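As structure tokens, the structure follows; a few thoughts come after it.
Missing here is one protein chain; the remaining ones are kept as they sit in the complex.
As written, the chains take the letters A, B and C, and residue 1 is the first residue of each chain.
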Amino acid sequence: MRSGVWSDKEWECIKSEIPVLDRTVNGKRLVYLDNAASTLKAKSVIDKMADFYLYHYSNIHRAVHTLASEATMAYEQAREKIGRFLNAQLGEVVFTSGTTMGINLLVNSFVRSGLLREGDVVLLTQVEHHANLVPWLRASKFHGFRIEYIQADEKGVILKEAIEKATSVKPKVVSITAQSNVTGQELPLNFVREAFPNAILIIDGAQLIPHKKIDVKALDIDFLVFSAHKMLGPTGVGVLYGKRELLERMEPFLYGGEMIDRVTFEDATFNVPPYKFEAGTPHIAGVVGFGYTLELLENLDLEKIEKQVEILSRYLIDSLSRLDFLELYGPLDDSHRSLVSFNVQGVHPHDVSHVLDQMFGVATRSGHHCAQPLMSILKRGSKIDFPNSTVRASVYFYNTFDDIDTLVEGLKFVRKMFSE
Amino acid sequence: MRSGVWSDKEWECIKSEIPVLDRTVNGKRLVYLDNAASTLKAKSVIDKMADFYLYHYSNIHRAVHTLASEATMAYEQAREKIGRFLNAQLGEVVFTSGTTMGINLLVNSFVRSGLLREGDVVLLTQVEHHANLVPWLRASKFHGFRIEYIQADEKGVILKEAIEKATSVKPKVVSITAQSNVTGQELPLNFVREAFPNAILIIDGAQLIPHKKIDVKALDIDFLVFSAHKMLGPTGVGVLYGKRELLERMEPFLYGGEMIDRVTFEDATFNVPPYKFEAGTPHIAGVVGFGYTLELLENLDLEKIEKQVEILSRYLIDSLSRLDFLELYGPLDDSHRSLVSFNVQGVHPHDVSHVLDQMFGVATRSGHHCAQPLMSILKRGSKIDFPNSTVRASVYFYNTFDDIDTLVEGLKFVRKMFSE
Amino acid sequence: MIYSEFIMDYSKLKKFVGKIENATKVEEGKNLSCGDEVTLYLLLDGNRIVDAKFEGHGCTISQASTNVMIEQIIGKTKEEALELLRNAENMILGKEFNEKLLGPILNFYDVKNYPMRVKCFLLPWKTLEMALK
Partner (left out) sequence: MIYSEFIMDYSKLKKFVGKIENATKVEEGKNLSCGDEVTLYLLLDGNRIVDAKFEGHGCTISQASTNVMIEQIIGKTKEEALELLRNAENMILGKEFNEKLLGPILNFYDVKNYPMRVKCFLLPWKTLEMALK
């Protein structure tokens, strides 16, 4: 059973785009519910990338020959597509190797540019992925700025009251995730912007953007980071959006070829944004491939994708809520999107995931999901013997109600198997 | 005319691996002589990468399901292959996004770990690519260590006497290229190691490794960086080799998922090398693809590749030396490998490259080759009105004598066209 | 499936769970990728392991592996335990090993086919290695 927003024709197209959905795993149909870690890949995108690699590839920017022109145009066209997608100017779209790199770039550049000094406060939430936590933590040790947190409640939920309360720390920088990769909560970005009108606002869009567009101008975001691989795109590519005036004031992060203006044996000056932040040979084919990916998603219709993920999330939450041997985390209301973290009472998440995979072909993720400190919060609120980790099931637009039903069936089996 | 080390069968294989060689550019057969910037790509590698993306892909390391196992094994097998290639242990092979990133990692990590302090001396050569120059320059401004240079002569050549002379500055770190991307000179690495027995020795292998193996143990190298895209591999992937004991003492560069040990809201501790330096979702498909690439190169036979590049380089240097309207740079002797930089008297490099491309299908590179300060040295030694840039022709194992003959023909045409 | 009766039973064993107050050696081990932790207590008499216990939490494989390991090393000399360790590691990494030596540890043979679970099996053994170093 499929259900949702897709017409038969659209569904045929989706099925043919994601060939691994026809694969069997351990004799079962593959049910891929690990989308929050990374999504599956689309045939037309991979085919076009292969064509690019084999027939139009060369290094970019610096040469006048035909292949170099073709490659450079393909690369810059991808930047245009992403600029339109985010409602940003071209000079504001920097390609990175991923979300993690984007945040490290910001932290280091802020420190080098004097945008962050001793005594300044950086405000995070307690539900951040390590990518938006550890870079700040370590830099704060070296450079003496302070880190404060917007508190999560016992279910790992960030309430508006907690956001309001945090205004008292007067942060210079607010860096928060648009959606938690553990609790699934979409954070109220508008509310955050209003609560901190003068702070530099950084949004980690890694989880939200794959299924919900973000308009950087409408939300008045200063920086936004995300990864291509979580939205059907190639690995090794990410985007950093930054407001032009801020990018211009900032010292680069990586130094090397193409990002310079003038270099002597004594010092160097730099190119304009975005090039100033793209040192060395970039991941040319990946960027080009991400452009193709965005095109595919837009052809499928971004709004339909958003809607479909919403429908599937609802069905997932409702289905799991009916299993009384599970403990679920996160808000479980309408702000809860695309993924659910849970535990099977008395069974370790690794065992749950392993059995789901081996017996049902269901791919889920088990572990701390790169959010160790949040695990200690969930442990406090937990009514079971919390194993410091959870199982996480996450959907994307190519999943079905059937997939979720198979998960439920699998969980019942797991429960039975381990309680004997 | 082909000539060189390849048998008919091997040559058939090479031709079928690099399909773009059959492409025409502006009505001419493509003659690709821009290999030093980036090489062409091989069909079997791209096909295998596509298969990986479409049928075996998932995020790695953190999940127990089947796709995650397959992807993780493929990723770690690539590490094994590269470890064997370099004669390094697995824990010493770190994946990066490229050479540029590798050097930036080292500079930043050295500073954070106290391996480089105020007053310390870092020794470079005057022929370094911006990637091995600008990161040091900028960090020296912020952190007060000093930079010294091994001097190049008027042709841009690094003589042994200049290396010996530089021992007087007592460098803590020596960071040098194994081969200049402008002069083509292979530097005497053994001699450098002996001249600086106690310095931390970093080798930029970006240009040399594609056609000549480096054994990190035999040369007693502390760190080695290079990029996959310059040796038939995918974009966005590089390798940092580091001696285990040094990697263990070093603070990470990028912070995020998978590189941590334990994270609290106050601080973090780190995983062991190489994971400690691979924060976030890596370029999984790229790394896997680089593994396939190395396999292909090894099947073709690395020694034959080295030999073929040597034969072609010799033919290239000899052919260009016979053109009296050219000025050539670099040593031009046996230490001169794989690429030649030159100028056509009275014609700007861009015009040379443009006409070669348009009229002869020949791809060369024109510009400062990310080595601006070296241009001022070449200018000093130049007997012509030096245009602050050069044309560069560079070969790889799939080039032929014919390719070089076409280049020569093209240059004669250029000369004629611009002297009318 | 790796969840044989043997492994399921051993994962629930309580016999070796606990502290040894006068332990000669206490070693903490953990599996970074899942947060599993084990604290291993060893009581040595000269060169011989005379008692061993553990605390911690983990999945079925790591719990069962810990219990079986402790059962096997009690009474052995350090060298014998290390010999066992080498063979257990070789088994799980698909290398050559001495079947006779391993005895009940052979029940984990299948785990080698699940690379992500190899770490779970190895957790107590890696901890033992550190403890005996």
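Note that a residue touches a chain if its C-beta (ideal position, glycine included) is under 8 Å from a C-beta of that chain, and two chains touch if they have at least 3 such contacts.
Predicted, not measured: the structure shown is a model, and the values here were computed from it.
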- Contact set of the excluded chain (shown chains only): A, B
- Per the definition of touch given earlier, which of B:K43, B:R193 or B:H348 contacts the omitted chain? B:H348
- Task: Just name the one of A:L40, A:V64, A:I163 or A:L378 that touches the chain not displayed here.
- Result: A:V64
- Note on the structure: Touching the hidden chain, out of B:V169, B:M359 or B:V408, is B:M359
- Message: By the contact criterion defined above, which parts of chain A meet the unshown chain? Give residue numbers in ascending order.
- Response: 61-64, 68-69, 72-73, 260-262, 271
- Task: Would you write out the residues of chain B that touch the absent chain, in ascending order?
- Result: 348-351, 354-355, 358-359, 366-368, 372, 375, 385, 387-389, 417-418
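Just so we're on the same page, only the chains that are shown with their structure count from here on.
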- Note on the structure: Of all chain pairs, the one with the most contacts is A-B
- Query: So what's the Cα centroid distance for chain A and chain B, whole Å?
  - Reply: 31
- Note on the structure: Touching two or more other chains in chain C are residues 33, 114, 117
- Mark out which residues of chain B touch at least two other chains, giving numbers and ranges. 62-64, 68, 260
